[in-house]
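Structure, as structure tokens:
Left out: one protein chain. Kept in place: all the others.
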Amino acid sequence: MKNSFGTQVSVTLFGESHGEAIGAVLDGLSPGVAVDREKIAFALDLRRPVGALGTARHEPDEVSILSGVYEGKTTGTPLCLVIANRDTKSRAYEKTRYLARPGHADYTAYMKYHGFEDFRGGGHFSGRLTAPLVALGAIARAALETRGIVLGSHLLRCGGIAERPFADDPTADIAAVNQKAFAVLEEEKGEAMKAAIAAAASDGDSVGGVLETAIVGLPAGLGEPWFDSMESLLSHGIFSIPGVKGIEFGAGFDLVDAMGSAFNDPFVMAEGRVATLTNHNGGINGGITNGMPVVFRTAVKPTPSIYKEQKTVNFVTRENASLTLSGRHDPAILHRARIVVDSVAALLLCDLLEGRYGTDYFGEGGA
Amino acid sequence: MKNSFGTQVSVTLFGESHGEAIGAVLDGLSPGVAVDREKIAFALDLRRPVGALGTARHEPDEVSILSGVYEGKTTGTPLCLVIANRDTKSRAYEKTRYLARPGHADYTAYMKYHGFEDFRGGGHFSGRLTAPLVALGAIARAALETRGIVLGSHLLRCGGIAERPFADDPTADIAAVNQKAFAVLEEEKGEAMKAAIAAAASDGDSVGGVLETAIVGLPAGLGEPWFDSMESLLSHGIFSIPGVKGIEFGAGFDLVDAMGSAFNDPFVMAEGRVATLTNHNGGINGGITNGMPVVFRTAVKPTPSIYKEQKTVNFVTRENASLTLSGRHDPAILHRARIVVDSVAALLLCDLLEGRYGTDYFGEGGA
Amino acid sequence: MKNSFGTQVSVTLFGESHGEAIGAVLDGLSPGVAVDREKIAFALDLRRPVGALGTARHEPDEVSILSGVYEGKTTGTPLCLVIANRDTKSRAYEKTRYLARPGHADYTAYMKYHGFEDFRGGGHFSGRLTAPLVALGAIARAALETRGIVLGSHLLRCGGIAERPFADDPTADIAAVNQKAFAVLEEEKGEAMKAAIAAAASDGDSVGGVLETAIVGLPAGLGEPWFDSMESLLSHGIFSIPGVKGIEFGAGFDLVDAMGSAFNDPFVMAEGRVATLTNHNGGINGGITNGMPVVFRTAVKPTPSIYKEQKTVNFVTRENASLTLSGRHDPAILHRARIVVDSVAALLLCDLLEGRYGTDYFGEGGA
Partner (left out) sequence: MKNSFGTQVSVTLFGESHGEAIGAVLDGLSPGVAVDREKIAFALDLRRPVGALGTARHEPDEVSILSGVYEGKTTGTPLCLVIANRDTKSRAYEKTRYLARPGHADYTAYMKYHGFEDFRGGGHFSGRLTAPLVALGAIARAALETRGIVLGSHLLRCGGIAERPFADDPTADIAAVNQKAFAVLEEEKGEAMKAAIAAAASDGDSVGGVLETAIVGLPAGLGEPWFDSMESLLSHGIFSIPGVKGIEFGAGFDLVDAMGSAFNDPFVMAEGRVATLTNHNGGINGGITNGMPVVFRTAVKPTPSIYKEQKTVNFVTRENASLTLSGRHDPAILHRARIVVDSVAALLLCDLLEGRYGTDYFGEGGA
């Protein structure tokens, strides 16, 4: 299945940027999980472009839940969630239809779908499709929290500005960033990042960066030895987010020059439970969680939509061309992508936990 | 399915390091693909520890093909390949059974399998299980080559030593490294890497590094927009390889500070076909191949098995302990892992190509 | 994935009888397949209860296509189709909420979903959810027809009345029944069936029967030897239709007493192509199509909703009870189920054909 993710708990994504609506189907989440409209709205707000940092497209993202919820709780049957497209200016895209926007999927979509794709506004490839993921993610996160599992992401690096990583015990940091529209641990660094974004915007350019994500409270023993290692599954999900070009777990690329004696995480008993003194492996040994925080970092490229003139081709006439984008585009998506990363991770964790502990793991029907 | 990977072309992995045998089942590869025993043996030789660099365990890796090949060609039905375990010194592991080796899966396996796991030599988690993957990968690569698709990896960084990346057109570089047991583009850098490995070994320590992989000849239009993006699927596969802690496509983490105008890859007509002037996106736009070389880099942590005394716990008695490993262990696996990365990637590409073009895409029965 | 079916071409079903809407997502159908609203409406008309035969619930089944269609053709990305629920009288169900209707899923749903299920009107189990399947099936059938593949079903037996089976070459019979709201080959038998249904209705009772389905034009070589045999996949799909209790291929149960020499279908050259003299195997040998018509029969139980008083239990208080249904119920669903059977089969065939011949097999982009 091409636009689906997950086994016990699965998501199927549909919609195009300028079509009738976008949405997603969530299947397999335990019956009896509370579906809190305010949490969904809060999460969608975090994804929405804000102020000078975002695009000019403003939609209230009104979510319709068509199925799968009864009296405020999941039924256990598929939950379909739809967000109508309202503010769509399609004509802006038509004149440049066959000019491949550099860094975008116009050309690759054409090679795959032979021109039948709905090209308007990026169509099915639009970042707008992350909205239903975020809405479902809000439900998944709430389910995880009933089991003591929390997660969050912050902008470790944006527009060339870096802030400190999560603390070794990231619980307090997670709580802090989860309340923020611009998720940073150090406010002054956040202001510098916003300034870098604004500077790029005023130059018709864009910036990227790195998100750091931490998950706390996972039981040890989650994941599989080989193809369904925790890293395999998380990276599979995270790379589905537009603009992601890299992922690393624990120390990742930073410690490739280290010796094994420095990289290995010695085990130690801590308050009666097995822990590690360091966490270079990011909470995962042999593909399986060890009970320490799962930590990973995601590289997000600069937004490909910029206002500078760019070289390109007309992929139908097969001629060189130049292209200057109009329309509305973000100078950065990193601060919006953080909630998407959280959402995809949360959905995957629900999948793995139900796979391990059964379909009643979440919800009031659970043991 | 927990130890399987792929849809149209799939691999199922089985075996433990000190059990009867290890092996894998390859299902779905087109009928009529040549199975060349010499190519399999060559690939396995590249995976085998060599000389001063490797472990003391030497097995000829004799591959038995139990099914799926008739008169030297794939039948189209499942190919089961088995490698018997012969040189197994199990007793070395028994006395430290419940002492978690830092960086290894002993503790996580125990939490998942409750002590029923075959712990000897890492059991099912052993890097030895990459041997059947490599054998199958050799078949997959040969199939890809009949379609003009080649791939290869080199040690971009090892033990703190870096060499040059693949050239923009990596075809010649791929051909060069694919012949080498120690896959480097710059021989003097390779000697320095070997020296670093030897130095670590003499200190009872280990090193890691970064592999760079390039794939040339893929058609544009391969991959899916969201969850089955080319990056999602490749990373899913690559993270199943023991020791992998990071992956990045194209410029990846290196260019997170760049502006969009520098990161975007302008399109240009080149000899009648669509190309890009740079390849910061690693041959993938919107999750789908654009016809440029697919390039990614894999971070491999230092081998966790070292000879220095390490702190740990006994996870049954829940007491602190210390551990000094004996037995045979590699001071580096990077030079052996490169062929595993190639193999997993090759198997995945066969899957995607058959998914797109049908089950007869490879083999003499193909159109 | 629990409410999904198919691999290359997949369907995900959602909705409850008295919720906001019902619908389905179709993913993976080739780009460029014509989506004909009239064909969809025609198919939905065949599924709709008609005249004296059907229930009192009349909804126009207005289909909204939210995504995946652009300028009248499939885009290749997920097609989400929604049918709003309008005429819902939920209160009728509430007073009998915990009384298990015999033959229905009330009790099993309660045991699975712990009371969180939307029980109104059968909720997610309602036969109403076959409407989106039928709408998608209309698209799939049109795609098949562009490849020369047609299929159809008729009421071989209903309310105790049997009519003749499909002719050995069912092409003309298929064309005939596909135009009929009450799909019979012999009109007078059809009138007798209708009379039997009416008699059951006037007695507050219901009837069942047998559907016969034939598929013509499939290439030889479709299906897999073992778990994904053509019979396995078709039966998997057909048993998802409410009320189905049996399926048989070719001669099926009828010839279990025959000798091998009578059952075997001798091969013969016919007009230059390989054929069989008889078709007791229903066009399938070893799980794989042989180019002859695929023929199967589906046993549909009498509609469980009847107006007679029935014994039952209150599954919450765990007490015996009796139940007399009010509300609106069909005295037979067989004549409506035929288009559902066709639709599920058509969707599966698209899946298998794209799996074998690639994702461009249908549509104008196809080779």
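Going by the order they are written in, the chains are A, B and C; count residues from 1 in each one.
Criterion: a residue touches a chain if its C-beta (ideal position, glycine included) is under 8 Å from a C-beta of that chain, and two chains touch if they have at least 3 such contacts.
This one's a predicted model, so the numbers in the text were calculated from it and none came from an experiment.
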Touch assignment to the omitted chain, from C:P31, C:G76, C:P170 or C:G250, lands on C:G250
Of A:P102, A:P170, A:G208 or A:P225, the residue that touches the missing chain is A:P225
Of B:G68, B:P170 or B:P266, the residue that touches the missing chain is B:G68
It is residues of subunit C that touch the chain not shown, namely 2-5, 11, 13, 100, 102-105, 107-109, 111-112, 124-125, 129, 157, 159-160, 200, 203, 205-210, 219-229, 231-233, 235-237, 239-240, 242, 244-253, 255-269, 272, 274, 276-277, 280-282, 284-291, 299-306, 308, 310-313, 315, 318-320
Where subunit A meets the chain that is not shown, the residues are 7-8, 77, 225, 355-361
Residue list for subunit B contacting the dropped chain reads 1-4, 6-7, 10, 12-16, 19-23, 25, 27-28, 31-32, 64-68, 70, 73-80, 82, 112-118, 123-124, 360, 363-365
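Convention: only the chains that are shown with their structure count from here on.
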The pair of chains with the most residue-pair contacts is A-B
Between subunit B and subunit C, the Cα-mean centres are separated in Å by 45
In subunit A, the residues touching two or more other chains are 2-4, 13, 112, 124
